[in-house]
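Here is the structure we will look at, set down as structure tokens.
A protein chain is absent from this complex, but the other protein chains hold their places.
Let's turn to chain A:
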Amino acid sequence: MYKNRKAIKALLAFYAIILIVMICRAPSFFTFENATDILLNTSTTAIAAMGMLCVLLVGDIDVSVGAVLAACCTTTGILAKAGLPMIVVILGSLAVGLLLGVVNGLVVTMLKLDAIVATLGLLSIYRGLLIIITKGSWINGLPAGILKIGQGKWFGIPIPVYISIVIVALMWFILNRTEWGRNFYAVGSNKDSARLSGINVKLTRIIAFAVCGIMVGLAAVIYTTRFGGIQSNTGKGWEMTLISSAVVGGASTVGGEGDVAGVFLGALLVSALGTVLVFFGIDALWEQAVQGLIIFISVASYAIDFKKVKAKLTKGGRKA
């Protein structure tokens, strides 16, 4: 909890620096269009990063999200092209996400595998099966009705932005106000004590993976309808984007640490960096290096602050 406030403070400081530099160097950054564009870019990342947060909270990790995204995008595409109503398409994508998430959770908990190894194996299985099923073809030419989800606007703001705000609020409620949320934190902090206090640890971990799958399924609907078509290699390397978003937002890969606000700010930073760097006049070639450097610095800065405070506390003597 405590470390997370540090992460949020550090992120807010980052944003402040970026904004100040922008005001001085590139006032053209501050347009309504640019802001909605950044939020639109953030929406899919933020939604899926919420799912990743749940998995990280219980102390696991899911590196198969890229393949799950591709599977859900394909489902969305196929169902939409079949002319089914929008609600069926959305539910179909969510169901595929849920199914794959539950499979992830079952393999990890039932076979007692390290989450990273299990989801790594499942990543290549999903991707292989997906291409075998779709024969690697691209899907495009979706009906115009469904494209509204990704491309439509209400009051000048893209619909995905509203969806992501609703999801973030919902996740905040689940993590802070429901039993599931508390179980996630408990399991991630200490599996043994969680079990001894009557929490079904395996079920909680499976639920976390399932939530992650559903979130990726929802992100997939937005992704597909926003770009109007998908390739079979959609989502390659996406797991790294999500994990960086969560980690920059103060989530720990060891479990039990992280919250919705931090992860949302993290996702915003990771997705906005590209645009910001363009306005900074940094060559697109260096974008990835700067991105890596910023993730590196932010993560390191949380650790350093944490240590300093700890040293101060031990110097001052522990208070009972």
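Please note the rule applied: contacts are C-beta pairs under 8 Å (C-beta built on N, C-alpha and C of every residue); 3 or more make two chains touch, one makes a residue touch a chain; residues count from 1.
The criterion applied here is as follows: contacts and distances are computed from a predicted model.
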| item | value |
| --- | --- |
| Absent chain [UniProt protein name; select from "LLM class flavin-dependent oxidoreductase", "Amino acid ABC transporter substrate-binding protein", "Autoinducer 2 import system permease protein LsrD" or "Glutamyl-tRNA(Gln) amidotransferase subunit A"] | "Autoinducer 2 import system permease protein LsrD" |
| Hidden partner chain, touching residue among A:231, A:253 or A:275 | A:253 |
| Hidden partner chain, touching residue among A:27, A:83, A:145 or A:292 | A:292 |
| Given A:71, A:123 or A:175, the one touching the chain that is not displayed | A:123 |
| Identified contact with the non-displayed chain, of A:24, A:111 or A:144 | A:111 |
| Touch residues of chain A, complete complex, unshown partner | 61, 107, 111-114, 116-118, 120-125, 127-129, 131-132, 136, 237, 240, 243-244, 247, 252-254, 283, 285-293, 295-296, 299-300, 303-304, 307 |
